[in-house]
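Selected chains from the complex are presented in situ; the others are not included.
Letters A and B mark the chains in the order given here, with residues in each chain numbered from 1 onward.
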Amino acid sequence: MRSEVITVETGSAPAVRDISAEAHAFVAGETDGLLHVFVPHATAGVAIIETGSGSESDLWRALDDLLPADDRWRHRHGSPGHGRDHLLPALLAPYATLPVVAGRIMLGTWQSLCLVDPNTDNPTRQVRFSFLPA
Amino acid sequence: MRSEVITVETGSAPAVRDISAEAHAFVAGETDGLLHVFVPHATAGVAIIETGSGSESDLWRALDDLLPADDRWRHRHGSPGHGRDHLLPALLAPYATLPVVAGRIMLGTWQSLCLVDPNTDNPTRQVRFSFLPA
């Protein structure tokens, strides 16, 4: 298994960072198998959505309703409402698996692989790509 | 890796389509490994739930509350409220992985593999099954 950790800058605002290009580059030259994506953080997740048409900000609007960034949470440290950041990975899991055929990720036309990071206190994140040949 | 795309009719109403039978047929004759399920669409997801006892309509009731199909979303085209369809894959990921032992998917008694499609504008969907022997 080839496994590699990349660094992704997510900045100091909630971010949906499209990492499809990094994923495509990682599997280039492989044959068939599974791409495994893993975020080794407790306050970030992965989503496969369309980017560039407004869904990034729509996702924050939805998450702000579903997991309000207020003081209701027991888990408290860092920025106000940070407890909800710790729940995000329960809804948006920190892993994803994608099929690779002949060195190409079989994403649909409108799908992008995204790192979703609500945490404004950690501007730099890691993502582990692993390729399982099969 | 054996990988195959099937076509699933989801019709013109929001659909929870049980595709367990198709998945079982795909792995029949295999030995041990992982079944990977992937939906190459930006407005559909996968859920593993019990079917036939009301949870399909309960799921739409829940999703209509969690992601209302109204005009709050920036991503706008097609049917009214379509922006929420683009958020569904963030909550119900477009992939799933299932263990296969001796050619049988190890689903529990009450579990079914389902394609969840809120999008009334796309009555025909694709699902990619891949088998990773191990």
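Rule of thumb we're sticking to: a residue touches a chain if its C-beta (ideal position, glycine included) is under 8 Å from a C-beta of that chain, and two chains touch if they have at least 3 such contacts.
Just so it is clear, the structure is predicted and the values come from calculations on it, not from any experiment.
Here 2 copies of the chain are placed, and the complete complex recorded in this file has 3 of them.
Methods note: only the chains that are shown with their structure count from here on.
Subunit A and subunit B, compared by their mean Cα positions, are separated by 20 Å.
Looking at the complex, you find that subunit B touches subunit A at residues 1, 3, 34, 36, 38-42, 66-67, 72-77, 83-84, 86-87, 89-91, 93-95, 97, 128, 130, 132-133.
Chain contact summary for the complex, subunit A toward subunit B: residues 32-34, 47-50, 53-55, 57-59, 61-62, 66, 91-93, 96-99, 101, 106-111, 116, 132, 134.
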